[in-house]
Each structure stands twice: as structure tokens, then as C-alpha cells.
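Here the complex is missing one protein chain, while the rest keep their positions.
Each chain gets a letter, A, B and C, in the order it is written, and its residues are counted from 1.
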């Protein structure tokens, strides 16, 4: 049997939940374990309720688990709020004075930290204690602390090492009911969240210019990029608003740089006009829309999948675009690379649909993150033209893709406009020019469609298929596993490549099952609507969640059972 | 047989095409004739090519006709551009010196105008000549000129009367091949374009605040409203941008005024975030999106139906909204009234999808435009509350609609936010509040759906149905008439009430036919996609036009025949 | 008599302990009480941000809207009902960043409302990115080499656009801030009070004590508030001495006065007249 432990670190915003969580995760990664951790926090900076819920296992895990084995309560109210989630043998680490309750392990965190050298080390004490309970060898944590603090001045390293040991020792004799073997295997993969994966994917996609306006849960992508900007040929600029952000990247791309922005729903609204500009001028851009619940400001720090139909149909009139939705950080990394490639190859906008769960959760990547050896560019210059002075930016071709030159890069003049235009790029109101350009842009659809990866199926031969997209991938898959174990013939279908919609492939997959259900974090089953629009197949039901929190596999199991009973 | 004459007045922007067209139209209306006139102009102020194409008949007409019987060429290049459209017996009025061609009637317009008293009367000369050829009694034109100019100082009236007569007399002996009886019946209805119809519908819907940013083809609605603002309790404000425009009306509505804005695609993009604010705060607003071809700036002065899926899905996450698309000015008038009523009744945004053809074309309204006797409001105050101090703006109700009080209108405090919230209106991140509010908003769907009018069908029992929406209504209907005359069993289905989508009704209608074809001014058959999404029924083909010009009935006939052959 | 306690509200305040916003909130309540304006006569409109949460933390009618759009919304509300007493709470990012265009145009229109900009020179709610008013060189997570754009000068901009009430407050100014808010609310027209506000979580430069050392009160130095050139000059003063108080005041007709809609009562109270409309319709 797999060992599967969920640790919840809960406290107020500003208490350093993240620090404890980071240390724990790193230790588990180094020990060759798998993990998945979600971050739950409010739209405030101090106080309130936050938690980091880390699921650790010796088997791959890609979804959170609602039953908590170990609750690290950084204050009393967090214990009060969450102790009901503890499993029957679960324990809560808590800094209390009096007699601990049956499921509490009292630990004087602040006192131990002070002993180690400063209150600031409290989080290290907590991490040490956590690992002590879990039976982890302290050496791994020591190694991580050494890596992290060895170049810090003064006694920072010593203080932290001592804090870790004090926490560790304080609980080491308490027998915790679940324990890993801590076999010290090598790491199973990169420890990474969706935001970082997208940022790194952008670098691997050779993104050169990024512009953004801060907005949860999309800011993380840019913070990661900024932290890498000194080492790589990329410039990140905070814009005055989202309108500027998207137009800055359109300008950058027009000048020759691969460029991206990242935002969330409300910001995406403001970008829709710029999206259309990129489309009609056939300027490649990549937009990350990290979804959160709306409408409007909605729940700024929570998760949702409510923007699918919006991003597919956003901006006036019609034009080809890519919409890709990663389900894990590893997928996010690869999809971001593909988004840059496809966007430039077809000279169309590409939208990456992420969400708060993906962006803010950490995972062990299921495959190695590999930097492409080289980046294929799709740009021409005078040397590849017979007569540069006759260059026409929007020359009609069979594929719909015209050779793309850059401005001020030779004799060829680049002329582009957001108005409808002639092949040479000048504005035209002539009906035949209009038809030519619409047809030229639409001519890209078939080849674009051929680039779409088929949905990933797991037990696709089952009677029942659960169909989803985005970050609920792990939960859906696991729910299908659970259901199969209970004797229900259930498989999972995960779509990443949503537009152009791979209708034929999807139809083939879905026609084989008896019934299919969509699983989505919205209230109208948008993927279900899209499948019906594109294939004519109607889902037999929808398992929907729209409270802003990620799916637990068990919720999907319950949701399906309601249909089956 | 019906008499059906098409007059095309063509010249440069700035030459006064509109003036000639107006006079002609008014005369025909006064004579009890039917008419439909489209305006075709470029995105420039002077020069180039413009025309007004007026179809006049003794039977109702709601679509333009491509064959021109009388071409009023205000300059040589217009003759050159359009003379090929003349029917074999058609004639062109033109101010040329030399020998006229066979299909030309030379008339010294400027000379006659000068004789009448000034070059400024040239358009009156042209109108007089036109009517002379058509055999209209000059008295009607004289009456109109008198109405228009009798209060003008100086000899303006005399000059125009004389100009009209000079033009009239110059051609009266030329026998034109088509002539009405000019029976002087009473007017068959209001002479009105879509923009004015929407503006008047807004007044009839008791709109109190309008805000806009200029954008073709949406500005006309506001220009009409402005011209009426002195007489009615309405304030119209030009905003700094579309973001301001939509938020101004959200604020106005929050304070208690029915409010609207009007824009086109690019402006609508910028309004999508505000749309979501209206939705989550359940603040009624009406947005007119007058479609033009895109993407981006596209063809600013042309027509399109490319925004259907966009407006249905616009803004992040999900919320109920109305989307209504009028097919004629009379429909636009009534739909606008309904939009204000429905929006306020359900506290949701209502979007009116118009287009350049509707907004800029004149029609004889098919029914009388009637001001509602009274306006039902959906607002409460202290007097209707048990305890005003306990007022909760978002109180849960079965219908999803909460009693709506106004700020500073009594003891009841109105609290609203674009964040997810509790019943009292304060921000909440609690999952149960989120679910409650999403369910409350979504609870409005069934009643909203019940407000949707079924599609209008004409010969709905036919083998083949042509299904369309918006301003192509007339052309589709007429094309079905033509096809039936040719022995093909074809009926027409016209949808105005598009969202919530009346799926059951549509399904019932479409299931009866053998085949149905969508007729749309876009390139991906958006209504076809929507029908499939909502009913599972797939259209058997699509007759699409996306060159920015309105459909002619004959094009639809040809389009269908391609499928049938 | 309205008292400060009349504005107490049970909704939990979620600002960081020590945040400058608390001082602003207190002064607001004091000003409202001093003006004898009860909660039900007040409409507070805000954008999105820490500053924009303010209306939730006291008792009033409130509309907490979208990031950057509060002024446009307030403009609309005022058109519908010019009798509303509107106070707008906004942040430096909300008002001068995302909302920059509306800021300029609310001033150009002279909308009769009081704008309180909680200017902490940083994006608080989104965790510390630079804002338009961040000083050059300020280091943040997204500006690791320091801010490079010129700092946005709201006072100079407001003056250049013809604003009739331009003031700077300080969240630690206590009674002075209360007086400024009162004066702003009494001013018939657009009034801007840009309030220097420390953010203890993200702005480690412009702290409470940093300001304490620098701010001085123009009204205690006999500054003449009708001297436009002087006000303009003062608006550029930012360094060892930071002027607070009313820089400039001038009465010009407000937006709704200019619109000519104040004569016949609020637009929302007017009557729908079907006969008049039918006349227009029948004439077509």
C-alpha cells in the first residue's frame, strides 16, 4: 500500500506558513517522495486564515486530499478552524501552554526559537518538529538549511540548524501513525509550482519581453521571470494597466521579440481589444490568463475554470487563436514553450489558460524539464526575398501564413494596421481585400488544428468517462482510480489543447463510452457546452464545483455517484 | 405585380448624398410607399466613394436590392464605379457636359442650383430631378421643403422650392420605365433608422443616463439621444473612453437611473470588465453593441455579425445576461424597451446586438411605435421594509432577485461590491457565501428564459429553413419568398432573443424541417455553433457573408442553391 | 447630532496592524460626524486595493467597485442623483495607475465629490509592487533594481487640469486630516486629498517616522490658497520638507451645475411622460 500523508500548516497571513511549507517540501523532494501542495489564503496581508496543505506520498500524487494527518496550527484559531479535518489518528502540532488535547502535540515553538537564537527561527522549529513527527532523518533538513543560509552573515545558519534540531528533538519520541521509509532515493523530479513552470517555459520558448499589471493569481509568473531577468535576455516591465501590458507585448513582438503577458479575468477583459490587434496584424503574442472566480473582482486569491468560453470567443469578430490549458506544472512548462512556438509559427495569439490552483500549488514534475536545444524562428529578412522593396507583409499564401519581416531590418518595409488591409499592409475598405484577408487568416485553421495534441486518456475503454481540463487533472484521474477500485468502470479524459478544438479526436474518444461526464470548476459546464458545439455529443451530467477551492478526488467520486444512484 | 424601384445616389463623402436621400425617402413615405435604404460610406470625411441605395416599393421591403433602376451619380467616378449595376432599362442622372450615353440623363445640377439661388441647393435639384423621373407629384416635395425651411431666414425656402422645380421640370418628359401610381395613400409607418429607433426605445424604456465614447456605427444612437435630451429627463455624457462609459452607467444605475451605453466591438472589449461588475453587483445596465467587421479596428463603417459568441461569453466567469438582436428599427425600438425592463426586473445586464446595417439604414417601420403608458420599476424603499436597518441588498430569494433599494434613499443602507459577498453586500471569501451567491444569480435563469420570445417563423412548415438573426432578417425572408416562387420549399426563422437561448422552442422548430441552413454575416456560423451547443442540432450548411456589406436576398438564394445542386 | 460611534460597524477590518489606513479611517469618521452626516446620507465609492476596502470598515452606503474605476462610477452616480454626498476612497495604484485616465477626467469635469487617495506609494493588496508614486530607486520584488520611472505627481497634475481643491494630508495627521476632509467635503466641486500613508508591510522607505520628520502644515504658515503659481510650485516640493494642507482652492461650477441638471431635482426623481414621447414617435 502506498503511504499517503497530508500535512496542513495553518495560521495567519504573515506568519510564515510558506517558509515551513517550503522546507517540508524540499525535504520530501530530496528524499525521493512525491508531493502536491496547495496554498489557500485570503485577499489580505496580515491576519485571517491561511494554510498550505501538503500531500506527500511514495506514489505520484497530483491532487490534494481533504483528510489531514498532521495539522501544524500556528495559532489557536487555526486549530479551531481545521481540527475537524484530522483523521482519527491524526495529530496537531501546536504551541499551547496548558494540557494538550488528545490529538494535540504541544510544542513551545517560540520558546525553542528563542533558545536557538531568535524568534525569527520559529518556522524552522516548526519544520523540524514536523519532520521529527514524520520520522524523517534530520540530515536532509540540515542540508537544505545549510544550502540556504551558509552565505548569510552572522549566526543565521547556526540559529536555523539549532532551531531545526530543537523542534525535531522535541517530538521525536512521539510515534506518528504514518511513516515513510525515508529510503533516501534520488529526487523524483523538479519541485515546482505552475507560476514558475510558466515563467521557465517562457524562457525555454525564448520569450524576450514580458509586460504585466499585477493581479492575483497571475503575478507569480512575472515575479519568477523578474528574478531570472538578470541572467537571461529578457526584459520584464510593469505596465500602467492591462491595456498597456498587452499592447506593449504586441509592439515588442512586431519589433521581433517573442513576448508575453500574464493576467487574470478582469485584466484579460481589458486585453481583449489588444488581442484582436495581434490577430488582425498577425503578430504573435502569448497571454496567460490565470483564472480566479469572478464575476468582476470575485474571489481574488481563489481558483476557478470560468473563462474557457470567454477566451475562445474574446474580442470582436473572428480569428484563429490557440487556447491551451495545462493540468500540471510540467504540462505548463511544455505548453508555454509550445505556445510561443505555435504563436510565432502561425502568427496568431496563443492563450494559456491557467488557474490559481495550478499557479500557486507545488508539485513534483512528472517529467524532466528540458530546455529545447534550439528555438526555431519564423522570420525572414531581405536575404530571403527576391525583391525586398516589393515585400508585402500580408502576402497571400496557401497556408495563410505570410513571410514575416521585421521593421527597420533591411530594405523591406513592414506595414501593418489594425484596420482591414491589402497584402501590402495598407488599410483597405475594398470588399475583395476584406474577403481575401479573412480567408487568408482563416486558412490557418486546418494546420493549426493538426498541431493540437489529442486529449490524454486514462482507461479510455471504460463505460464511463470523466472529462476535464486544467488543474483538476490530478483530482479527476485519481477519482477515476478510486471508482475503478470500487468496481465502477470509469476512465479519465484530460484536455489541454482546447482551441482549435480537436473535434474528431474527441468525438472518437467519447463515442466509445456509454456515458461521459464533464468535471469542471464552473457553474455551467463550459467544456460540456464546447464539446456539444463542436461534436454534437451531449454530456450525461456535470460534476461542478465553484466555491473557489480546488477539487478533491473524493468530491468527484461523490459527484459521480449521485448520478449513478 | 409589385412595383419595386432601386435608386442609388452616389458621390463623394461630403457631397450631400444624405440630403438627396432624405428628401426622396420622405416623399415616398408621405406617398404611402414602403422603402428601405442602406448607407455605404468609407472611413473618411471628404472624397472617395459613398452611396445611399434606396429601394422603394408599394409592398413592404426590408432588404436592399442589388439591381439599380436609377443611379444619381453626383460625379463622374461614381457613374464609372456603379453604372454596371443599372438594369437594362435603368438610367443615370448625371451632371455632364457632352453627349450623354444611352443610359444617362444629363442634368446641369450646379447650373440649375445657381439659377435657383445658390450652389447649396444642388441636392434639392437632384432630389427634384429624381422624383421627376419617377413621376412623383412635385407637391409632396414642396410640402416637405416648406416644412423644413419655412422658418429659415432669407430666401432659403424659395431657393429650395425653385431648385426642386427646376430639377423636376428638367427631366419630367423623360419616360422612366418603372413608375408608381403615386396614389397618395397615407404613410405606412414611421420612417426611421436603427440608431434612432434604439434612441427612442431608450426613452420609451425610461433611460435616464447615457454615456458613450464615439465609435462607428454606434455613435448615431447617442447623437439622436443628445438631440432629444433637452425635452426628456435624460443626460448624455461623452466619456473619456469606453471603460469610463460603461462604469458611468453602472454608477448611474446603482444610484437609481436606468442607464445605457452604446459602442462597437473594440469599445465593447473595453467594457467587458464593467459588464462583470454590473453582473456581480446585480446592477441593471443596457449596452448596445453595434457590430462592424473586425478584428480590431477592422472596417469601421461597415456591417457584420461577428460578435454573437463574444457578447454571450464576455467577461470572466459566469452570470446571467440578456442578449437581444433586433432585425429592423421597429424591432429595435421594442427590444430596447424590453432590454431596460428585463434588465431592471432581473437586475442583470442586457446587451442589444445591433449592426451597421440596422443602425444606418432607413426603413418604414412595420408597426406603429408606441410609448408605453407607464414604466414598471423594480425598486424598494424603507416604506416597503419591515426593518430598514436590517436591509440586505443581496438577500437570498427563490427567484434569485433581491429587493433593490437605492443608496441614500432612506434608512436602509445599500452595500455592494464587485468582490464576492454576503447577503448584506459585504465582501466574503467564505465558500458557502460564494456558493450561495453564485446559485442566487444563476437562479434567475429559468424566469429569464421564460421571457424570451420564440423565433419568428415564416413558412415554418417548409422542408428547408433558413435561420438568421439581426439585420439580415429582411433579406432572409425575401430570399425564402423568392425560392418558394421557384418551387423550393423554404421558410425563414428569425431569432431576436438569443440569450438565454430558447433551446426548446428552437429545437421544436428545427426538428420539423428536413434541413436547416444558417445565414450569417460572419465566417464561422456563430448562430449555427450556438444552436448546436444548445440543442444538439447541426445546421446542414451555412450561407455566410463577411465583406462588410449587407446581404442582398439574391445572394442568399444563390448561396442556398449551391447547397441544393 | 451624529457621533463617531454612529459609524461603527461589525464587519471585520482586515488591514495590517499599524497600517496608515487606520488613521485615515478615523479622520473620515470624525469628519462625517463633525459635518453631521449620518451613515444613510453618505455614499462611499471605492476601487480595489487595501485603500478601497475602507468603506466596508465603517457604516455607510457603499459601492466597492473595480480596480481603477471608482471615479467613473461616482461620476455616473452623481449624474443620476446630484444630491448624493460622495466620498471616494482610492489607492495610489487604483487612482493614478489603472485609473489614471478617470482621475484626469473627473477633475476636468469638476465632479462634486471628495477623493481621498490613500497614497502609500506601493501596491499593497497585491503584495508590494511599485506604484506610480513610488520614488525612483525604490526596490521591490518586481523592481529588483529599483523603480526607474519618474514618480507621478498627483498634486501638480490636478492643478494642471484645473482642479478647484487640491490638498495633501498625512494619515498620521489626526485632526489636520479630519479638517482637510471636512473642507474637501464642503467644497462644491471636485476635491482631491492625496494622503501620505505608510504601508508597514511593503513600503520600508516612506514610513511613519520618515513622514513625521518631513511634513508641515501649510495652513500654519499662512499659505494663501488662492495663489495658483505658488500652489504649483509647492506641488513639486518633495524631500526634506513635505507640505500638507490645502495647496489651492477655487470655486468653479461643478459638473452637475454645468450640466444644468440641478434645477429640477435629481434626474432619478423626474417623471416619465408618455404623451410627450408619443408626440415624437408619431411625428416620424
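To be clear about the criterion, a contact is a pair of C-beta atoms (placed from the backbone, for glycine too) under 8 Å apart; a residue touches a chain by one contact, two chains touch by 3 or more.
Only a predicted model underlies this, so the values are computations on that prediction, with no experimental measurement involved.
Trainee: One chain is left out of this view; which of A:12, A:58, A:85 or A:241 touches it in the full complex?
Mentor: Spelled out, the listed residue whose C-beta touches the missing chain is A:241.
Trainee: With the full complex in mind, choose from B:227, B:486 or B:514 the residue touching the hidden chain.
Mentor: Checking each option in B:227, B:486 or B:514, the one touching the absent chain turns out to be B:227.
Trainee: Of the residues listed, B:216, B:522 or B:535, which one is in contact with the missing chain?
Mentor: Here the residue in touch with the unshown chain is B:216.
Trainee: Just one of A:9, A:122, A:198 or A:257 touches the chain that is missing; which is it?
Mentor: Answer from the full complex: A:257 touches the omitted chain.
Trainee: So which bits of subunit A touch the chain we can't see?
Mentor: 190-192, 196, 200, 203-204, 206, 208-209, 211, 228, 231-235, 237, 239-241, 243-244, 247-257, 259, 273-274, 277, 281, 365, 368-375, 406-408, 410-419, 425-427
Trainee: At which residues does subunit B meet the chain that is not included here?
Mentor: 14, 42-48, 213-216, 219, 222-223, 226-227, 230, 236, 238, 240-241, 266, 296-297, 300
Trainee: Mind pulling the subunit C residues that touch the left-out chain?
Mentor: 100-101, 104-105, 107-110, 132, 145, 148-153, 156-157, 159-162, 229, 232-233, 235, 255, 258-260
As a convention for this text, only the chains that are shown with their structure count from here on.
Trainee: Report the inter-chain centroid distance for subunit A and subunit B in whole angstrom, where each centroid is the mean of the CA atoms.
Mentor: So the centre of subunit A lies 44 Å away from the centre of subunit B.
Trainee: From the mean C-alpha coordinate of subunit A to that of subunit C, what's the distance rounded to whole Å?
Mentor: The answer is 37 Å.
Trainee: With centres defined as the mean C-alpha position, give me the subunit B-subunit C separation in Å.
Mentor: 41
Trainee: Indicate the residues of subunit B shared as contacts by at least two other chains.
Mentor: Touching at least two other chains: 243, 273, 277, 281, 417-419.
Trainee: Where in subunit C do residues touch two or more of the other chains?
Mentor: In subunit C, residues 48, 66 touch at least two other chains, as defined above.
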